[in-house]
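Here it is: the structure, laid out below.
One protein chain is absent from this view; the other protein chains keep their places.
Just so it is clear, A and B label the chains in written order, and each chain counts residues from 1 on its own.
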Amino acid sequence: MKAALFIPCYVDAFFPEVGIATLELLERLGVDVVYPLDQTCCGQPMGNSGCQEDAAATEALFVRNFAGFDYIVTPSGSCTHHVRENLTAIAQTTAVTKVRRSTYELVEFVHDVLKVREFPWAEFPHAVGLHNGCASLRALRTARMSEIEEPFFSKPLDLLSGVKGITFVTPERPDECCGFGGTFSVFEEPVSARMGYDKVTDHRKAGAEYIVSADMSCLMHQKGCAERLGLPLKFIHIAQILNGARE
Amino acid sequence: MKRIDHSEASSKFIKAKDHLDFHDKRLWDLRKKRDRESEHLPEWEELRTLASAIKEHTLTHLADYLEEFERNAIANGAHVHWAMDAAEHNQIVLDIMRSRGARTLVKAKSMLTDECDMRPFLENRGIEVMETDLGERIQQLDDEPPSHIVVPAVHKLRGDVARVFSETIGTDPKNSDVHYLAESQRQHTRPYFLKADAGMTGANFAVAETGSIVVCTNEGNADLSVNLPRLYIASVGIEKIIPRIEHLGVFVRMLSRSALGSPITQLTSHFRAPRDGTEMHIVLVDNGRSGRLGMADFWYSLKCIRCGACMNTCPVYRRSGGLSYGATYSGPIGVIIDPTFNLRKYSSLPFASTLNGSCTSVCPVRINIHEQIYKWRQIIAERHQLPFVKQEAMRVAGKVLSSPKLYRAAVETAGTGIEHLPRFMMYSRLNAWGRQRDVPAAPQLTFRQWYLKNRGKR
Partner (left out) sequence: MSSRDEILSRVRRNQPAPQPLPDVPAFDGATGFALERFKAAVVRMGGRVVDPPEDGNLTSFIRRLFPDAKVICSAVPEVQGNRPLTRVRAPAELEDVDVGIVRAVFGVGETGSVWLTDREFGVNTLGFLAQHLVVLLDPARIVGNMHQAYRERAQFDARYGVFMTGPSATADIEGILIHGAQGIRSMTIIPIALP
């Protein structure tokens, strides 16, 4: 099975290890991974600011890079959400609708398309707080959200349960937003930082050694908050754990 | 008209640590109480769907239902008035009171009357207006608007209330016992109920089938406001109409559970017709609602039953307080309604959100709040109402991110760190990242550089 790999701009620039882990994990699972070299960004920063005009060229470039693939996989829930629901600054040609339909977040892809649950090479003997980013949780529906009366389910937990030695802690507010919110993090900095502080403190109080998420953007913000607070928390992307990182 | 700066206002709110902690915890507690109620009703999600469908049906047939309501209200012996806007509403209320020689008004909580800024209008023309809901009364005495549509003084601690009451109704400034303060307001307000010339309520629901006004309170102040004076005035937004009595079963089951996590309010009052020798007046108010009805992306906001569940769950609202929005309606519902009152003034509000979507999921009438927030952002950008810094940042981001060459030049800084990122990221607001957070370190190689080095061109 062939899949194109989309590495979000902030992962490319700041957290390449997440991209590397994603690539290696997909290859371990037998996927023939193609990395289009002229990719940049999905357009979310401009889109979320309402700036459709400014988003258009970036969205068009995204489609040009990923046109024709049956599967486009990315280690980012928020980017997947943007492509799937909000890639609307450009004309909706057949190429565009195909790209939008074919984009998957990594956990979705491994859980629903590859249907893998076992990761025999993986071991992560640490206490972990699982953070489901709001786009992954409420838009992509990768887990039950606390607001809705529905049976419990969690795709990330299904995958992580295949990792030896991992233990989970539950914070008091498991799915309250951590406060990143894209440009919200700078334009509404006081509230954003307060939300981030509360999130990491909550995880720490629950006994987390690591916070893991399928969204590095959330983790980037939480990491910045934890470091400033001097909290001994470590942050890791789910791709890294599933790919066999020990720490 | 000055733009509301939500971020600036939130910064002040956050600095008051004790107030912030209480506010956040209290409202989160209401959210959790809501969850406990919804867990015990297996039909919860079905009720949300029903409530939404009843409202959508009513709004898409609103003119007919308004006429039916008016017919029945008049047949009941009530007077029905229509107000295009806030000014007309206030004038109608004043005219009713003056023509009956009424000088004192006791009123139950009504966000619509706050929206119309009715109280100062009446007070400046010789009418004494007494807010009788405890939270609204605290705010009235403190000359501050309500901060939350259900718990108006939730941003205050008992010491604040003790101060306000001691300065206005003569309580002991050193006594901040909550029972003492509540009892003081009860005793102080009671004589006003007994001698008021007129009483006023809003309407949680207005039933077309019977012409009834339904008001849900916990304090009993609506029943006192209506059953004592000889004159009763109800202010009703035109979107409050529901078709039939039987539909109240759905809405009454949802309202207090969503708002406070209790199955029903202590009083659910139905006012259909005036007592003998008294008068009942209903003022139906538009004030932009008919306009909103015609907005394809935003008319769903008219389904709102003013439960406040969206405020309770909103992590931004809990940490910034209702007053930081600078509008009658705050929190998520405020963010999607207020731009219709004044786009420029409220242009920052749709950005006081992380688009996390929790509000949409707790809304008892399934308003797609976070999707409407997203759409408002597009309108604000199109109408050039974004702050200059953001506008420029997005323009430059759009240029850089749409060019592989420019993008690579920006990010491939070979370990020299964030100082060498594109200028647009160094604009003052974007420097805000580092105020309370550490900045991510720039790695030696970007992913792309690693890929080329380790996997070669494909």
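By definition in this document, a contact is a pair of C-beta atoms (placed from the backbone, for glycine too) under 8 Å apart; a residue touches a chain by one contact, two chains touch by 3 or more.
All of these numbers come straight from a predicted model, not from anything done at the bench.
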>> Under the definition given at the start, what are the shown partners of the omitted chain?
In response: B
> Looking at B:Arg190, B:Arg435 or B:Arg455, which residue reaches the missing chain?
Replying inline: B:Arg190
> Which residue among B:Gly135, B:Pro315, B:Pro350 or B:Pro364 touches the omitted chain?
Replying inline: B:Gly135
> Of B:Asp223, B:Glu412 or B:Asp438, which residue touches the hidden chain?
Replying inline: B:Asp223
> Of the residues B:Glu8, B:Glu43, B:Asp95 or B:Glu123, which one touches the chain left out of the display?
Replying inline: B:Glu43
> Given the full complex, what residues of chain B touch the hidden partner chain?
Replying inline: 22, 26, 29, 42-43, 50, 53-54, 56-57, 59-63, 66-67, 76, 82-84, 88, 132-135, 138, 151-154, 156-158, 161, 178-179, 181-183, 186, 189-190, 193-195, 210, 212, 218-221, 223-224, 226-228, 238, 243, 245-250, 252-253, 260, 262-275, 284, 286, 290-291, 293-294, 296, 299
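Following the convention adopted for this analysis, only the chains that are shown with their structure count from here on.
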> Which integer distance in Å separates the CA centroid of chain A from that of chain B?
Replying inline: 32
> If you look only at chain B, which of its residues touch chain A in the complex?
Replying inline: 6-7, 10-11, 14, 20, 24, 28, 35, 38-39, 41-42, 44-45, 313, 315-316, 319-320, 350-358, 360-362, 374, 376-382, 386-387, 390-391, 393-395, 397-399, 401-404, 407, 411, 429-433, 435-443, 445-452, 455, 457-458
> Which of the residues in chain A come into contact with chain B in the complex?
Replying inline: 7, 9, 11-17, 19-20, 23, 34-35, 37-41, 43, 45-46, 48-58, 60-61, 86, 134, 138-139, 145-150, 173, 175-177, 179-198, 220-221, 223-225, 227-228
